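One chain of protein is taken out of this complex; the other chains stay put.
Letters A and B name the chains as they come in the text, with residue numbers starting at 1 for each one.
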Amino acid sequence: MPGKALSLRLETSASDIVEIAALRGRARELERVALGRGVQLPALGRALAATDHLALCVRPERWLILTPPAAAGASAAVWQAVCAGLGAALDLSSGLNALELTGSVAREVLVRSCRIDLDPDAFPVGAACATIMVQVPVILVALASGVLLLTPASTARHFHEWLMSSAKTFGFMPPSHLNGAAVSDDQLS
Amino acid sequence: MLRIRCPWCGERDETEFRYRGDASQSRPAADAGLAAFSAYVYERKNPRGWHLEWWLHVGGCRRLLKLVRHTLTHEIRVVGTAQDQPSLPQEPGR
Partner (left out) sequence: MQGPGRIAHGLLTDAERPLGFRFDGQPMQGLAGDTLASALLANGTRLVARSFKYHRPRGIVTAGPEEPCALVDVIGASGREPNHLATTLMLYEGLVAESQNRWPSLGFDLMALNDRFARFLPAGFYYKTFMAPGWAWERLYEPLIRNAAGLGRLKAIVGEHAAPAETVHDHADVLVVGAGVAGLTAAHRLGASGLRVVLADQDAVLGGGSLLDARWTAWRETTCAALVGLGTVRCLSRTTVLGAYGHGVFAALQSLAGADAASSGALRERLRIIRARRVLFATGALERLIAFPGNDLPGVMLAGAALGYLRRYGVAVGRRPAFFLNTDQAYETVFALASAGIERAGVIDVRTSSLAAERARGLGIEVHAGAVVEAVAGRGGVATVRVANRDGSQRREFEADSLLMSGGYCPTTALASQLGAVLKWQEAIAAFTPELLPTVGRVAGAARGVFGLAAAARNGEAAARVIAAELGHPALAAGLGLELPVDANATPIGALWEVRAGGKAFVDLQNDVTAADVRLAQREGYEHVEHMKRYTTHGMASDQGRIGGLVGSAVLAQARGLALSEVGQPKPRPYAQPVPFAALAGGEVRQHLKPKRRGPLHDWHEAAGATFVATGLWMRPLVYSQQSGWEAVLREARAVRRSVGITDVSTLGKIDVQGPDAAKFLDFIYANTFSTLAVGRSRYGIMLREDGMLLDDGTTSRLAQQHFVVTTTTANAAVVLEHMEFHLQAVCPQFDVLLTDVGDQWAQFAVAGPRSREVVAAVVADLDLSSQAFPFMAASAATIAGVAGRLFRISFSGELAYELAVPARHALQAWLALLEAGRPFGIEPYGLDALNTLRIEKGHVTAAELNGNTSAEDLGFQRMPKQHGDFIGRALSQRGGLTAPDRLQLVGVRPVDRARRLRNGAQLVAPKARTTSLGYVTSSTPSVELAGWVGLALLAGGRQRTGERLIASSPIHDEATEIEIVSPHMLDPENLRVRA
């Protein structure tokens, strides 16, 4: 890629993550009540960003909702009330780590272990999927700014080190320390 | 390498899935007796040809899939959900 300016940024972002899952036959109802709370639940394989949240779906009738961090379990408690009788809402804020890879070569870095087709035509902005990378589960979400990566907390360091090592091919220098930053609006858009 | 077209996730590498055995076996009723359960757990046909299989998509949607796969050519004819009841093709695999 001579002549093309390379840029790459790897950030960990702290956000509350709630998984909501519909009981049998209750998915449409769950979608309706979520919409009533201002959250449109996306179709399978898609993510929908709004100003104050990101909702994504990589498992049938299950959604992950990312919001700026609040008190422990507070977001989940809200959704537990919403889901009552229709499904389950679980706090996964601690179970998943969110990383964001941005820049012109973000996808080039990811194809070094991601077996999913990340071509912008095949995985456009708004697409989401769950897969395995470097032997650990990863959820990928294509955002306008880059790719959001959710990975289990216990293997997050392993995955992070891998990304930094893969990115070295592109001249990426690991930062001396990692910034914990909230998911901001511009990252979600 | 098998590529399995998951009805939920799209086409994925075999490495994302866990093979869970012969899907033509169904669990006997609780009172079916020792012989029935023994057959359920141990007796397999090992066909040269079309085979009904369970594959759990652990690296993706975590749904259980039912595949019709040819043991010789590896052709995958059907990838269905756990409750689908596909019939095995009569013709040989390609």
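As a working rule, a residue touches a chain if its C-beta (ideal position, glycine included) is under 8 Å from a C-beta of that chain, and two chains touch if they have at least 3 such contacts.
Worth saying up front: this structure is predicted, and the values here are computed from it rather than measured.
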Q: Check the whole complex and report which displayed chains the hidden chain contacts.
A: A, B
Q: Consider the whole complex, including the chain that is not shown, and state which of A:38, A:95 or A:124 touches that chain.
A: A:95
Q) For the chain left off this view, which of A:8, A:21, A:57 or A:99 is in contact with it? A) A:21
**Q.** subunit A residues touching the omitted chain (full complex)
**A.** 19, 21, 23-24, 72-73, 87-88, 90-96, 111-115, 117, 119, 122, 134-136, 152-155, 157-159, 161-162, 165-166, 169
**Q.** For subunit B, the residues touching the chain missing from this view
**A.** 1-3, 13, 18, 20, 23, 27-28, 30, 32-34, 36-38, 40-42, 54, 56, 58, 62-64, 73-74, 76, 82-83, 94
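FYI, only the chains that are shown with their structure count from here on.
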(Q) Based only on mean CA positions, could you tell me how far subunit A sits from subunit B in angstrom? (A) 31
Q. Which of the residues in subunit A end up touching subunit B in this complex?
A. 44-45, 58-60, 115-116, 129-132, 137
Q | Partner subunit A, residues of subunit B touching it in the complex | A | 8-10, 12-13, 15-16, 59-63
